[in-house]
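With one protein chain held back, the other chains of the complex are shown just where they sit.
Naming follows writing order (A, B and C), and every chain is counted from residue 1.
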Amino acid sequence: MRRTSSAVVALSLLLVAGCAGPVRTDAGYREKANQSALHLLSAARTGVALADIARKGDAFTPYLETSVGDVEDDALAVRSSFATLQPPTPVSDPLRARVDALAEHTTHGLAHLRIGVRRGDMDAVARARAALLLTGDRLDRVVEGTR
Amino acid sequence: MNTGRGGDDTGHGAGPGLPRVMRLGFAVLDRQILDVDGVAVGKVDDVELSWEEGRRPVLSALLTDTGALGPRLSGRLGRTWRTLLGRLRPSGDLPVRIPPDQVHTFTPATRLTRPAPPQTRVVEDWLRTHLIERIPGGGHADSDGQ
Amino acid sequence: MPTVTASSLLGREVVDRSGERVGAVHDIVVRRRDDGGYEMAGFVVGRSALAGRFGYGATLAPPTPLHGLLAWLRRHERYLPWEDVADIGEEVIRASVASADLTPAWRAEPR
């Protein structure tokens, strides 16, 4: 009983703490940027893998649509929550600009991929793949640089 | 009359038969009650002891049903429990009493020599007639499990 | 005819002749009479709620590596036969003997 109620309290605390709280230091901001880049990287690389699968005809359209849609939603959520973070000092401004731009590239790339998959347009899928691959590598460098 | 450390001395029936000496909390309390047909009646929610002045107390009844369980869940939880049940069954909530001479064996489950007392089936019967019987297939036996 | 429920006896405090605390009621021992009814034989009294609640001492043996631990937890366990009960009160059960005279094993009771 006591365990259940404390679990409920813990859960609600986590849900509150999980949402992006205010960031007061540049180091804290870097950590948030690192987390956001990690999630974007995961989304972009998933997009690349799905594009490969689509081009080889290795999966059915409903699967591809759902899978791309899943990571596109993730990337959009990361992008909007990162955009609402206030950089504590101007020192963080370049990092903000970089991650923000890469977030935009990721969501765009995934949107193009989704459109291409749905239309069965393999040229569009190939273009989206190339863009996501490039974005992924850049995100990788951000992740390494903010560790 | 010392029975030593023999098997029937220890509170468990090695087969049918009643133990000579047993611990109530260990061997009786909170055990499943099954009636003569093997139908689950409830748990031994409490045990009643009574005595005549100057005599040893004797085991006078096994108590079951929410009326016996409620007081055991004392504290805040127990009080809530009692209020809740008071609302469900306003007609007084006396526990169901089972005289010890109706017990065939105590462990591992309390087996009775009679069918279940009717009071133990009030909620069960209500739910059956008002809900379960009305869903198609309610009377269907799960033959593979038999 | 006075009645009492087993659950209200379990956990009740037990003191000896001089008022010194022996422990709390862990279990109630009953024995079968020739007429088939069960009568009270005595109380198992102990201090460790953990060991007492699980019911060690009857058919239940502690798992091999925990023998020592359980024996240690049960070191205060005593058997209080009905003959040595002076009074069953609302709060405490009073014994008519000194706690040092009580034996640990409930089964060693002469019957």
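To be clear about the criterion, a contact is a pair of C-beta atoms (placed from the backbone, for glycine too) under 8 Å apart; a residue touches a chain by one contact, two chains touch by 3 or more.
Heads up, the rule we're going with is that contacts and distances are computed from a predicted model.
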"Probable glycine dehydrogenase (decarboxylating) subunit 1", "NADH-quinone oxidoreductase subunit 13", "Mn2+ and Fe2+ transporters of the NRAMP family" or "Hydrogenase" - which is the UniProt name of the missing chain: "Mn2+ and Fe2+ transporters of the NRAMP family"
Contact set of the excluded chain (shown chains only): A, B, C
Touching the absent chain when the full complex is considered, from B:Ile33, B:Ile98 or B:Leu112: B:Ile33
Chain B residues that touch the omitted chain in the full complex: 10-12, 14, 27, 29-33, 39-43, 45, 64, 69, 72-75, 77, 107-109, 123-125, 127-128, 131-133, 135, 137-146
Hidden partner interface residues of chain A, rising order: 1-4, 6-7, 10-11, 13-14, 17-18, 35, 38-39, 41-42, 45-46, 48-49, 52-53, 56-63, 65-67, 70-71, 74, 136, 140, 143, 147
For chain C, residues in touch with the removed chain: 7, 53-55, 58-66
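Note that only the chains that are shown with their structure count from here on.
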Category of the chain touch graph - line, ring, star, complete, other: other
Chain whose Cα mean lies nearest the overall Cα mean: B
Chain centre separation (chain B, chain C; CA means) in Å: 23
Between chain A and chain B, centroid-to-centroid distance (C-alpha), Å: 59
Two or more partner chains touched - positions in chain A: none
Residue ranges of chain C in contact with chain B within the complex: 1-7, 9-10, 26-32, 36-41, 44, 55, 57-60, 82, 106-107, 110-111
Complex contacts: residues of chain B adjacent to chain C: 1-3, 5, 9-12, 18-29, 46-53, 56-60, 63, 68, 71-72, 100-101
